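For reference, the structure is listed below as structure tokens.
Only one protein chain is missing; all other protein chains are in place.
Chain IDs A and B follow the sequence of writing; residue 1 opens each chain.
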Amino acid sequence: MTTTDSSTPARVPTGRRRIGDVIFANTASGAGALILLILAGVAAFLIIQSMDSLRANTVNFFTTTDWNASTREDPAFGVAALAFGTVLAATIALLLATPVAIGIALFIVYYAPRRVAALLGYIVDLLAAIPSVVYGLWGVVFLVGQLRPFYDALENYLGWIPLFAGPVSATGRTMLSAGLVLAVMILPIITAMSRDVFHQVPQANREAALALGATRWEMIRMAVLPFGRPGVIGGAMLGLGRALGETMAVAMILSPSLVISPFLLQSGNQTIAAHIALQYPEATGYGVSALIAAGLVLFAITLAVNMGARFIVARRKEFS
Amino acid sequence: MTTTTTTPSTGSSGDGPRLSSSSLLTGSLPRSFAPLLLAGTAVVVGGALFALGLFHLVSFAVLTAGVYLIAITVASRAVEGGRKAKDRLVTGVVYCCFGLAMAPLISLLWTVLVNGLKRFDGYFLTVSMNGVIPSMDAGGVYHAIVGTLVITGVAALISIPIGLLAAIYLVEYGKGRLKQAITFFVDVMTGIPSIVAGLFVVALWIMIFGPGNTSGLAGAISLSVLMIPVVVRSSEEMLRLVPNELREASYALGVPKWLTIVKVVLPTAIAGITTGIMLALARVIGETAPLILTAGIASTRINANPFEGQMMSLPVFIYQQVRAMGSSGDAGIYAEERAWAAALTLILIVMLLFFAARLISRLFAPKLGR
Partner (left out) sequence: MAKRIDVSGLHVYYGDFLAVEDVSMTIEPRSVTAFIGSSGCGKSTFLRTLNRMHEVNPNARVEGKVMLDDLDIYGPDVDPVAVRREIGMVFQRANPFPTMSIYDNVIAGAKLNNQRLSKREADEIVERSLRGANLWEEVKDRLHKPGAGLSGGQQQRLCIARATAVEPEVLLMDEPCSALDPISTLAIEDLIANLKENYTIVIVTHNMQQAARVSDRTAFFNLAGTGKPGRLIEMGDTNRIFTKPEKKETENYITGRFG
């Protein structure tokens, strides 16, 4: 007994070690696989549950603007207006946020004194952490009221552009307001991405520009912006993805109607996400299933945008 | 040697005014010119607006910025030339961008603080809305705080092990197709709109329990879908920062791989991982949309059991009160006050998490990083 004990200890622990390793490695890869499973589940369940209503739908899902789904028979609903509103709101947000975000990123990296820059980095991250429902509350109670005179001025001077045609909504709860709040929400995302790529511009390139007698702006245009462009575009598309899927701010601010309307200063339009949040509590019959179908469309749109963003960012990595 | 009279032989290529040393003396505006001009513009614009009776903080700021940008560009173009003028213009624009970003943040924090404090007190934090009818000047967020803590807690219990283990897999074990697939789909998952995560659980729940079943657990699972990819991403980044020499040193001592990971790699990266997890929590704790779908929006009583019944949470509470703001009379006012106070509570919790995360990373990371 004692002899076998003394001769084997070198083997027994190795055996146990292997078991430990196997268990641990399998648990870890199992967790990884579980993530794939969850994502597959998201897609699968959404598709399965939306089938009910899509099969029963009496009109074309993609071209109809109406939403009469909360019935037990003959539902008629479509995402045309919702998809339009979703893209419109996100586009407004993107157009407003991107230039400002680039400006802030440049400010943080190249203009602000170093101490201030560190603090600003903090603040940008904090801005990203504020819950969207709080943005919504602030937007609907405070901002919307402040915007009214500005909208009146817009209509007065730029009313001849169809986008700004009157009459201005009395409440200010318009597509432009929703887009504005979305812009504030995606600002930190685009800023953070742009800031990171601007930080990565090699000092050698910046010095090369300065040594040629470039001013700070010329240095930025010559060395920083071309280098950072793919990163900025990637960040903008991530922001776009976020704006497309954002629910609460739109649900709380926009006074919705299911039309396709280009008039930003009037109430109207609606986004998929906000529509789901508003309709779900009252959905009956085919209602829930129809909302899931709408969610599927949103999922597809954001997926496409995000993959595009990843692709652009990845291509930049190959370059450098 | 000192007299450079030989220039004509080579000076043909570009003799212009810039060959004279006086070209270095391009005029320049004094250093204090820009701030003085800005102050002057502000005074003039402010005075004019007051005189016209049109003073409003926003129009004042916008007009001042606009006038200043034009003035500095014109002045600089006249004295310093076009290139310098453009540089000054861009500098001004970049500063304006910064101001533009600060304005909503300050405005938001200020309004939440001022409006929230009206009702933010011990009573508000310690009572629920059970039995409170709209016209009553009563009620609080206790039930919503409990719900938020339970739901986020359960979400964290689900997400942290899965996310951390997946990150370990990616960094320590992963290779080939599965690793690529996980990396790619974690990226995809980061982009899932929160409402879709809610719908996923709705669809799942319908298949298991039939329609109309809401609970805290359902809410927690929907939040996990949002939280897992964030945890994976940040943990992965932190694990990659652990130098390979540490792992090799451990292997050289005959320590098996899994023990190396548990005893060497994880402790080294733990500060960064914790920070990442807390930031992920700060992000999902404010999620509203998925909870509306999965945990219900009508609950008014204290419910700490995630497996049964509707569960209120702070963000949903805010939303619920905003929807009640349209009520007539005092009911609307009370609802708005409750919404602001709840928003203040929520922001305080998020900030607490945020700063705790930063503090952890600052206190522990430098010593362990390298």
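Assume contacts are C-beta pairs under 8 Å (C-beta built on N, C-alpha and C of every residue); 3 or more make two chains touch, one makes a residue touch a chain.
In this text the structure is predicted, and so the values were computed from the model without any measurement.
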Worksheet item: Looking at the whole complex, which of A:Phe24, A:Phe61, A:Phe227 or A:Tyr286 touches the chain that is not displayed?
Response: A:Phe227
Worksheet item: If the hidden chain were put back, which of A:Ala28, A:Ala214 or A:Ala309 would touch it?
Response: A:Ala214
Discussion item. On chain B, where is the contact patch with the chain that was removed from view?
Written reply: 1-2, 4, 7, 10-11, 13-14, 18-19, 21-28, 80, 83-84
Practice prompt. By the contact definition given up top, give the residues of chain A that touch the hidden chain.
Written response: 113-114, 202-215, 218, 222-223, 226-227, 319-320
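Note that only the chains that are shown with their structure count from here on.
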Worksheet entry | Separation of mean Cα positions, chain B and chain A [Å, integer] | 13
Practice prompt. Could you pull out which chain A residues touch chain B in their complex?
Written response: 17-18, 20-21, 23-25, 27-36, 38-39, 41-42, 45-46, 48-49, 99-100, 102-104, 106-107, 111-112, 120, 122-127, 129-138, 140-143, 146, 149-150, 184, 187, 191, 215-218, 220, 238, 241-242, 244-248, 251-252, 273, 276-277, 280-281, 288, 291-292, 295, 298-299, 302-303, 305-307, 310
Worksheet item: Along chain B, where are the residues that touch chain A in the complex?
Response: 56, 58, 83-84, 86-87, 90-91, 93-98, 100-102, 104-105, 107-108, 111-112, 115, 161-166, 168-170, 172-174, 178-179, 181-182, 185-197, 199-200, 202-204, 206-207, 211, 225, 228-229, 232, 256-259, 261-262, 279, 282-283, 285-289, 292-293, 297, 315, 318-319, 322, 325, 336, 339-340, 343, 346-347, 350-351, 354, 358
